[in-house]
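All protein chains of the complex are present and in place, except for one that has been dropped.
Our next item is chain A:
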């Protein structure tokens, strides 16, 4: 059986999407409110600035050490998990990952999968793939469930349904859950969702989850959550398939401790999440629950491209807390959908080009004022603004130019005209005589300055030189003393 891949390029519509988003007052209001709420909650978790900075540095060092040893750690993780009875699979592309997962479900003739939250499975559009192959995949995280019922995609990596109002969710549940009354009471809505999903856990053939940290030392998959749906998906069905990116491996169990300490505080401003679920084995003889089969799918999907470049490798330090988007003035104004990528906001702008190529994502690194808030709050100190500048450079680079680690889509935003202007400017600026002649001419012929000045005049009024150059004015001032 094969399906034709549908090629869509949602990130290419970023400019149009963001234009629509900033003109939607309801969306603006709900994101503004939610982001203010999350920023205040995070700030309250870190009353001691020194502790925060020390913990960020520790988190950064842990992640960098793990990335420096990434190939060895992946092999160690595989060996340890295999010894524990967990089967490890490798996928370079989303298509490969989907085929592996479907193969595992099909082998036991599974028809229903319940899913815990997994952004990596959003990358692979796993639900869509499974539906096309006759397997129903039900999202069980409340936010993801709401978004799935609405036929939408998450607009935030931690709070997927942040763009939805109570009234919209009330209508969705009333229309989609059998016998559900219309109610805008949040407790009642959650109970409706709880009961509907409990029915699914009972029937499901397989549970699918993401992974927050995969520990090489012990062969342990760690899942962070509040709701308990992740535990349901990894405890009740007879098969558990976890999917994660290759960068999620950590070397030691003790590495997890500072990362788990800073993750929920940065993400939702909680001291800790309700559950920290550590899975090391399938059900053992004598044990009465838990899946008899556990699988881990390790996905590359462009991560090895980021890994190849020393600077861009830092992208992979990310622990997916979402603090960068919560603090981003662009994200809080346009929301998550405008980006057209699985990962929105600052982290999305620096990771998506590796997953999708710069041809589809060239506008994303430019959607930043480089205010630096994302880098300041990042719990593992990813220098996101530097990454944005680097990706802008790679997008504008001559596609023919040979570099040690070319990015997919290098030169997507390359303009020969603009390149010629800069080349000319370089010549003028590095030769004093030429520069003096240029500035004399530019000031004297200022009335002839072109009104259209490439990118500059797209959003700004044209530049007009002064009557005299600064050099001339200074000379006059000095001689008049």
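Following the convention adopted for this analysis, a residue touches a chain if its C-beta (ideal position, glycine included) is under 8 Å from a C-beta of that chain, and two chains touch if they have at least 3 such contacts; residues count from 1.
The working rule: contacts and distances are computed from a predicted model.
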- Query: For the chain that is missing from this picture, which UniProt protein name fits: "Molybdopterin-dependent oxidoreductase", "Cytochrome c-type biogenesis protein", "L-lactate dehydrogenase complex protein LldG" or "Heme lyase CcmF/NrfE family subunit"?
  - Reply: "L-lactate dehydrogenase complex protein LldG"
- Item | Candidate in contact with the missing chain, chosen from A:10, A:290 or A:372 | A:290
- Of the listed residues A:198, A:426 or A:467, which contacts the missing chain in the full complex? A:198
- Query: Which residue, A:81, A:146 or A:395, contacts the hidden chain when the whole complex is considered?
  - Reply: A:146
- Which residue of A:13, A:64 or A:136 touches the chain not shown here: A:64
- Query: Out of A:129, A:307 or A:414, which is the one that touches the chain we can't see?
  - Reply: A:307
- Message: On chain A, where is the contact patch with the chain that was removed from view?
- Response: 34, 37-38, 51, 54-55, 58, 61-62, 64-65, 68-71, 74-75, 90-92, 96, 140-143, 146, 159-162, 164-166, 169, 186-187, 189-191, 193-194, 197-198, 201-202, 217-218, 220, 226-229, 231-232, 235-236, 238, 246, 252-255, 257-258, 260-261, 268, 271-284, 286-290, 298, 300, 304, 307-310, 313, 405
